[in-house]
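All protein chains but one are shown at their positions in the complex.
Chain naming follows the written order as A, B and C, and within any one chain the residues start at number 1.
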Amino acid sequence: MINVLFFASLREQLGCEGLRAEATGITDIAGLRTSLAAKGSKWQAALASDQLQVALNQKLSSMDAAVKDGDEVAFFPPVTGG
Amino acid sequence: MINVLFFASLREQLGCEGLRAEATGITDIAGLRTSLAAKGSKWQAALASDQLQVALNQKLSSMDAAVKDGDEVAFFPPVTGG
Amino acid sequence: MPLEISISVQAEGFDPGAEYNLLRSENYVDGATAMFVGNVRDFSPAESGEQQSVAVLELEHYPGMAESALTDIARQAAQRWPLGRVRIVHRYGPLAAGDEIVFVGATSAHRQAALDACAFIMDFLKSRAPFWKKEFAKGSEEGDWVQARNSDEEALKKW
Partner (left out) sequence: MPLEISISVQAEGFDPGAEYNLLRSENYVDGATAMFVGNVRDFSPAESGEQQSVAVLELEHYPGMAESALTDIARQAAQRWPLGRVRIVHRYGPLAAGDEIVFVGATSAHRQAALDACAFIMDFLKSRAPFWKKEFAKGSEEGDWVQARNSDEEALKKW
């Protein structure tokens, strides 16, 4: 399983803080994103943003990074701290 | 009279914190410097430094600035505060 | 002095004066200390075109990653400049106008190194650390997510 997290406006749009996704058939983050988008039109819309950021195991990552069982993947909008 | 001040290592070299110089015949700071250097070899040596800084009426100045009766002229080595 | 990096991500407030004292404690080698503090403003940025009074800011963060991202940024700064102590404190949760959000402090033997390190850390923190601000107008319970600014991403290019 892949531990998936959502933050900030994305979390609110989805009404979901996180979920566990089946790792079978998922090779990279882009694939995980596609499978999540298939959960419905709300998911499709929220995950379509070209501003979407992703972290793999708590490090900023790119969409083409490989994922495997046991990984933690977080999606979020551009950060605004400081 | 011109109120002349000396600071830091220059003050120590001269053994003098300040003096009042006759303004008659003095037109610029360079002239004042020359007349002070004439006070003796210690003065000549101390005032010869090309590092010498000068302030006219408490503002950094150049040696060719005009001086007149009532002005305050300070000579000192490069500053080292902060 | 040997490099010491200290990071806190916390809900509680902090005291910049106490942070200064910790940066200086038993530190007789570094003559320079630079600090930056970010506070909650009472108005939305002028870029938004309206002067909206913000009663409360809510800061969301990604626990775990927030600490490691800040540690990573501090280490990058220490690779670029000869730093002694580096301290970053970032709050999360509800904040009121005037409250401290973030503290960045660095000591060095060189003043420009300490100041540059603070600027570098703030620039990367703004665009690379997982925190998100939501502003609440006075009397409103809705809240608006603060939008990331291009100028913050641009600021990284100078490093």
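The rule is simple: contacts are C-beta pairs under 8 Å (C-beta built on N, C-alpha and C of every residue); 3 or more make two chains touch, one makes a residue touch a chain.
Because the structure is a prediction, the values reported are computed rather than measured.
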item: Shown chains touched by the chain that is not drawn here; value: B, C
item: Touch residues of chain C, complete complex, unshown partner; value: 15-18, 20-21, 24, 27-43, 45-46, 97-98, 109, 111-112, 114-115, 118-119, 122, 155
item: Missing-partner contacts on chain B, residue numbers; value: 5, 7-9, 11, 51, 55, 58-60, 74, 76-82
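Operating definition for what follows: only the chains that are shown with their structure count from here on.
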item: Distance between the centres, which are taken as Cα means, of chain B and chain A, whole angstrom; value: 72
item: Computed distance of Cα centres, chain C from chain A, in Å; value: 26
item: Per-residue overlap in chain A, given as positions that touch at least 2 other chains; value: none
item: Touching two or more other chains - residue numbers and ranges from chain C; value: none
